[in-house]
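One structure is given here, and the rest of the page talks about it.
Of the protein chains in this complex, all but one are displayed in their positions.
Order of writing sets the labels: A, B and C. Residues in every chain begin at 1.
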Amino acid sequence: MLESVLIANRGEIALRIVRACRELGVRSIAVYSEADRGAPHVLAADEAHEIGPAPSAESYLRIDRLLEVAARSGARAVHPGYGFLSERAVFARAVRDAGLVFIGPKPRTIAAMGDKVRARRLMRAAGTPVIPGSPGPVRDPDEARRQAREIGFPVLLKAAAGGGGKGMRVVEGPDGLERALAAAGREAQAAFGDPAVYLERYLDAPRHIEVQVLGDEHGNLVHLGERECSIQRRHQKLVEESPSPVGTPGLRARMGEAAVRAARAVDYVGAGTVEFLYLDGDFHFLEMNTRLQVEHAVTELVTGIDLVEWQLRVAGGEALPFTQEDVRLGGHAIECRITSEDPFQGFLPATGRVEVFEAPAGGGVRWDGGIRAGSEIGPHYDPLLGKLVAWGPDRDSAVRRMARALEELTIVGVPTGVPFHQRVMRHAAFRRGDLSIRFIEDHPELTAGDVDAKELAVVAAAAALFADRERGPYPARGAHADGRPAFSAWRRAGVKWAVLP
Amino acid sequence: MLESVLIANRGEIALRIVRACRELGVRSIAVYSEADRGAPHVLAADEAHEIGPAPSAESYLRIDRLLEVAARSGARAVHPGYGFLSERAVFARAVRDAGLVFIGPKPRTIAAMGDKVRARRLMRAAGTPVIPGSPGPVRDPDEARRQAREIGFPVLLKAAAGGGGKGMRVVEGPDGLERALAAAGREAQAAFGDPAVYLERYLDAPRHIEVQVLGDEHGNLVHLGERECSIQRRHQKLVEESPSPVGTPGLRARMGEAAVRAARAVDYVGAGTVEFLYLDGDFHFLEMNTRLQVEHAVTELVTGIDLVEWQLRVAGGEALPFTQEDVRLGGHAIECRITSEDPFQGFLPATGRVEVFEAPAGGGVRWDGGIRAGSEIGPHYDPLLGKLVAWGPDRDSAVRRMARALEELTIVGVPTGVPFHQRVMRHAAFRRGDLSIRFIEDHPELTAGDVDAKELAVVAAAAALFADRERGPYPARGAHADGRPAFSAWRRAGVKWAVLP
Amino acid sequence: MIGGGRADPTKSVRFHVAVEGRVLPVQVDGDTVRLEGAGDEARVLDGGGGRSRILSLGGRPHRVFGLRTGETSWEIHHRGRTFRVEVADERRWRMRRVRSDGMSPAAGLEPVRAPMPGLVLRVDVEEGQRVEDGQGLLIVEAMKMENELRARATGRVRRVLVAVGESVRRGDVLIEFEQDAGHSGARDGRNRSPGDSDSEAAP
Partner (left out) sequence: MIGGGRADPTKSVRFHVAVEGRVLPVQVDGDTVRLEGAGDEARVLDGGGGRSRILSLGGRPHRVFGLRTGETSWEIHHRGRTFRVEVADERRWRMRRVRSDGMSPAAGLEPVRAPMPGLVLRVDVEEGQRVEDGQGLLIVEAMKMENELRARATGRVRRVLVAVGESVRRGDVLIEFEQDAGHSGARDGRNRSPGDSDSEAAP
């Protein structure tokens, strides 16, 4: 087992990794930006080091500072989490060059899969079905127009270095192409440091189904079943589950084999995910994420296998003690990503202070979060506050349990996606498992801001009651016990409510 | 499925039952005393009714009021939880007489097992080994002395109507007998409304191992494996786990059969527990609890079976869809009972206000609690604040995960058993599974109030820092934002610290 | 003070609550809250807990949270959802009715405000320029996504208050309009369905 691990990340995933380290007796070394002093991941770690100001370019993306902390703290390995530097081959290489273990695949695996264009070529060669698209990045609007005509509109612009929906655009026709190309390129540059963008045919309403793979350095490579992540908004997953509602043993075997073949083609070590688009029984390779996924917990709940534990063990040189036949899926797990975005305002991200936080509890419920009461949600990082996961012996009980847990989850101070997820869990199409990546567009009632009369009555009664009990001038009484105002200046600036009576 | 359930209980178990109802679409009807207005179990329920002042004799034990609420709310069934009226045959009968479903075994089953003396006779008849003891209740000190001499000291005084450690006394020799008899009788009267006490031989350092059984109205009866609950203080369990560290498949089969035989002897329906004392390969019937146990969650985690769900289903007339062969134990689960007792002050119970509460989270961790920040822990009820349960693929990982979760569990405002449990999880004998009901006596270091120098340094630094930041007079600044002082009057009255400089 | 005493606890007070575009009159009488017209009556079950209250409405308990965000404005949190609410007592309500024209939002053209804190990446319009409904105005980057703010009606740009590279805070006014041919305003990409197949990044 590795003696110590530096965790080059923040938020819920950093805390997730610290927990695994603690349980395995591995010394955990956290890093944090000025904005994250005292954050939960900092507090849970065995030691913690500040690495720079809030903007990630000056902190979590600073390879030099991370390696400096690794040297200073005597870290033996580095876990990149997801996002940030997790899919940057240059980081993996720098970590290895510093004599440390990089917890993830080999740098050349990351590079091969990170270049989405190259990955598509590799996969085609390995015999995995791939979506039609441009053979390489498109450099200028003219080339883009040519390629798009050949592929046929609508087309999808994607960052060659990308993943996670950043630098991605759907373009319906030639008109929007130039502007979309520029925007996608800028976003790709900002997110991945590489503006290259390529085109792909845009499939109409497929499902997003992905396969978790896990390999060791001794040539063992297994898949841990599939996850369906069709409920997405602008290519950001919102709800994930395992198994997929269409995941028959036959499909699982076929997709699992394709995923293992894809992983083997790039000599994969560690935990990774092969993503597919699924339509009418066929599946096409979308991309491979050469890192831990946000949604890994649903796989953990149905397999009983702790993925971060096995990332650490495999990185330490251990061989997987189980084979494909030993992997069995038990029950059903669903995850809702809880972000500080207002689902009734087009998922507008919000900043602010978490005034009250209460995690759901009880049987079959798992909360993986990165906040607590008092956390400031700033504008510098992802709006992901945490992940709520529910397990049940079958899909229906998992859904009902998730609905119950969503009622218990209490986050006051920033709007969150909780009411959206509540609606999803109650939605007939979701209950039927009738999903596609257009789910949210197809069901606008999920994001319509309507309120029923009963709810309005409660809210109005509550407002009058609070107003009655606190009649003094604002903000004198609304202040915290520690003298700070109830809202940060930024938050207050955001109040743009029409002045009513 | 039952349409609605009145939950005749409070605290974590009431919330546990509300959760199960919610997940099954059953209308949940909570009751609460004046002290429990706005308690978590009240809030989670579909509706809630006040039933009287804080003392349980005037609220949670008032059968008349409970039935009145049941009638008013149109409840179809009553779940008694554990404690309170859960093992009172008269309550089960009254519920049935009111035309409602009692979620538990038949009244005569409760009566048969509730009378510990009668239960011993029944079990002996059913061929279950029973600990030597008085054939019936002892009425006066003289009879007690006679019986005790026959059985041989040390003897154990036990409430005939009892359970859960109340009205229980170990007596080493004839001298303490009279006083112990009187105290046990009074306690039994207060706790169960029946002063009858009987004697049993006191076994030296056995293990407490119990078997969960589950039966339906159609004659199906299975056991769900064993739980070891040897870590007890004055017959109150503190740590429970499943399976037992000595639980070989052979022993499990033997104990399971004995438990099913015992349950069948009293025509058992629903969830129940047959408790045994285990010593050197032999086990003796201790008692049967004809209700849900506090520690039922460890069984749920290793079997994947939701016991409260099945209580509700069986009460609604459903047949168990699984047989003994379908029940399989997977992994290992441990529970720590978190009480508001100071382990370094002889587990002195404490009252006060929970100022900060943060539940542990992450994989394999379950919190079943009945508190939140702001909860007042009063003197009227059990000091159980909640139960922390950890699951792992094997005992060692479950122990390590529990240690991690205990570090995360944050309850500020009342002392709790958390530091005791932390020591247990680190303890070599516990790690080895070397347990007995004398575990706490045998390892006084678990409850010794020593503090290491590092810890003292942190505490002293913290104290100076707080004092530095808050120099004004007390209590002006320590008050809550809502104007209440930081401590209730009762709590303040308890501060009897020697005045230092 | 939250949870503290009221000026005169025996007196019932009437409030007008504006929430989600509706105005509801509410009577608070000690621990009883009555919604006029609706016949609903809420009882305060538990008054403690600083920002939280527990109400019972028709026997069903509700936990609500209130964060005061201004003189008469509150954020009320209930079952996972946050509502922005304005509350006026009878006196303020009457004053308001005299001053403006009832409860409708201030008339006139709405300026474009920053929907979130971020960085101005590009400004596509100039002062005095005529803009069409749906026309892109400027791009703000926040939380690593680009957000294009667009005109919501046809009008004329009166003032551009920000420049490229500038940091803006949520709610900051970015562009003001004046009438050109009909009402003008801003359409800031909110309430658009996520898959809109155009080049607009979601906020």
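Operating definition for what follows: a residue touches a chain if its C-beta (ideal position, glycine included) is under 8 Å from a C-beta of that chain, and two chains touch if they have at least 3 such contacts.
As the structure is a prediction and not an experimental result, all values here were calculated from the model.
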Task: Displayed partners of the chain not shown (whole complex) - done: A, B
Task: Contact residue for the chain not shown (choose from B:Ala71, B:Ala253 or B:Ala463) - done: B:Ala463
TODO: Have a look at A:Ala8, A:Leu24 or A:Val42 and name the one touching the chain we're not showing.
DONE: A:Val42
Open item on the list: Even though one chain is hidden, which residues of chain B still touch it in the full complex?
Closed with: 154, 166, 169-172, 176, 179-180, 183, 186-187, 190-191, 232-234, 342, 345-351, 355-356, 379-383, 406-407, 409-416, 418-419, 422, 438, 440-441, 444, 447, 449, 451, 453-475, 477-478, 486-487, 489-501
Open item on the list: On chain A, where is the contact patch with the chain that was removed from view?
Closed with: 30, 37-38, 42-43, 45-49, 73, 374, 480-484
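Criterion: only the chains that are shown with their structure count from here on.
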Task: Where chain A and chain C are represented by their mean Cα positions, the distance between them in whole Å - done: 29
Open item on the list: Among all residues of chain A, which ones touch two or more of the remaining chains?
Closed with: 407
Task: Residue numbers of chain C (touch at least two other chains) - done: 1-4, 52, 63
